[in-house]
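Rather than the whole complex, this shows some of its chains in their spots.
Residue numbering begins at 1 within each chain, and the chains themselves are lettered A and B in the order written.
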Amino acid sequence: MADPSETRTVARFPFDGTMPNWGKRADRHPLLAFVDSCLRGIGQILFADNPVSGLLILLGLFVTSPWLGVATLLGLVSATASALLLRLDRSRLRAGLYGYNGALVGGALATFLVPEWSPGIILYIIGAAAVSTLLMLAVSLVLVDHLHLPPLTLPFNLVTIPCLLATFATSHIQHGPLLARHMAEPINPALRESANAGTVSLASALVEALFRGIGQIVFADHVLSGVLILLGVLVWSRIAGLFALLGSMLGLLVGLTLGGDGFSEYHGLWGYNAMVSAEALAGVFIVYTWRTALYGLVCAAATTVLYAGLAVWSGAYGIPALTLPFCLSTLVFLVGAHATNLFRPVPLSHVTSPEEHLRLPQ
Amino acid sequence: MADPSETRTVARFPFDGTMPNWGKRADRHPLLAFVDSCLRGIGQILFADNPVSGLLILLGLFVTSPWLGVATLLGLVSATASALLLRLDRSRLRAGLYGYNGALVGGALATFLVPEWSPGIILYIIGAAAVSTLLMLAVSLVLVDHLHLPPLTLPFNLVTIPCLLATFATSHIQHGPLLARHMAEPINPALRESANAGTVSLASALVEALFRGIGQIVFADHVLSGVLILLGVLVWSRIAGLFALLGSMLGLLVGLTLGGDGFSEYHGLWGYNAMVSAEALAGVFIVYTWRTALYGLVCAAATTVLYAGLAVWSGAYGIPALTLPFCLSTLVFLVGAHATNLFRPVPLSHVTSPEEHLRLPQ
């Protein structure tokens, strides 16, 4: 507990791991505890149970667009407040586990519905995010309680998909041009031509795609957002940060190899699912080893193929694949990790950060 | 048990609750027991384990169309007889739990397939309704046995969806004009213009929509059917009747607020899912309190948004959303009710009527 060597390790990076000391301090003031829970909720989108990670990711959202930032906050606060109202498990609430799905609901609805700042959409976000807390309970009942698997961002997907679909049947809540039904269009795999100006070099297009891929996990289609989000992951865990980067890179690489659409590759759509898959397996839900690293990267590649498949499926309805590819692929690879003795899965109640998992007793 | 005060309460309304005394009397004659089980099966579509409710709902069906009534009876008898043949749990059979899904299968196929009274469709209904009993077992295995959640009308949906889809691939079983693929048509939210004559007042269009919404739970698109069905619920439970009405009303209101299609609103399509959601939560599966009431109405509103989303999804295939919105939304809200200590869920084996649940020991 108070092992000085451990304290020293933690001290090497400021704001490292889950910041338990700060968490205990915040607990003393209800409002501060709520704010801390919310910030951890934003961090949890990338598994970072850390308020500073949350702050950096939030900054990344506002860099892309203030409306995206505010909408994400609205969803986050609605989902967390709903958990408070329903008197749900306090330690899970404090870890941000009742916030991250709501935050993503807010970001998704802000991205795909129009117009920005509309009171109708604000209410829609608040309601949908509140329901995301119920879906967190429902998904956890099946996955956590019966199968010992994490709920990931499945609740977000299960709430957002019908909310987006509904806009095709409502005239007062409307979707923007990003939602449109795709039926077997020809594919243009040229990445560079798809870049904004068309004059940017291939190398810089690839770097942009890489960081946009990180940003897209929270709908932030902006290089600087990607950088800030990566920083947010890094303050919590260096291993996770590295695999976030490698995951986004691998997703892009698989997309280019398969000959995916250059426009969507440039905007990071082939990267964000692979990124969180790599992170999840290489350290977050399995204790990190070189084997875990390899397994995580294989999962990231599989996630990217699944992304292509699910994007075709959801595109036929006019909606995006969201993070369903990540959820489904990661769950399957986690079941595999539980079934073999090659890996050491982290019990769900012990998940903190990849570095701390290395210190878990065998 | 034989508490005279309780007898007095029950006596206030004729045919109140689950009519256990009549049930025991019917048990003495196999044929009467079968008829009683079947009538309770019709009642169970709206949770009413009560043969008089079943009779009134049946009357409502025949008011809309004799073919709808006969087809519902065919499905009901086929599903109940299948349960008898498979020697399934007698108390569940007697409560009508192996009948209601088959009844709905019959009603749905009668509504969406053509021509009426065709021998092919009659055989199709009998077969599909028999399979609904197997699906009741499959859904119950997962929901009841493992998750302590009611199967609701999921078995009906799971049988009917492929049976309707199949008609797009068969030339001897054909679907009527109600099944047609919708791809992003413009929405006309004007309710009054959509009404039959076009000359009816807005107020009367709203009242019609409200009662058609009640009727639509059994595919009875007729105001008088809605009134008879509401009476059927009321003889069994005043609380359930009130929330059926409030649910249908709220569904319509949310539809109008979202700017849904006026034609479908007028014909009650935005109401029937919300109606059974409100009923299910406010008294049937959770002991009634003012908090339960509020929670049930929030669920009814969420169900309506889900209805819009699922109708877009299923409409792309040319089929209706049936009662999937009610099933999914209600299950999620029930999980929430189990996870919080704000509500008192009724154990599934004790579900009788909202009024009787109020007398359950703490």
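In this text, a residue touches a chain if its C-beta (ideal position, glycine included) is under 8 Å from a C-beta of that chain, and two chains touch if they have at least 3 such contacts.
This structure is a prediction, so every number in the text was calculated from the model and none was measured.
Whole-complex copy count for this homo-oligomer, where the file places 2 chains?
Identical chains making up the full complex: 3 copies.
Simple rule for what comes next: only the chains that are shown with their structure count from here on.
Please name which positions on chain A make contact with chain B in the complex.
Within the complex, chain A touches chain B at residues 86-88, 127-128, 131, 133-135, 137-138, 141-142, 146, 161-166, 168-173, 181, 316-318.
Would you mind writing out the residues of chain B in touch with chain A in their complex?
Per the touch definition, chain B meets chain A at residues 146-147, 183-184, 187, 189, 257-261, 301-302, 305-306, 308-313, 316, 331-333, 335-336, 339-342.
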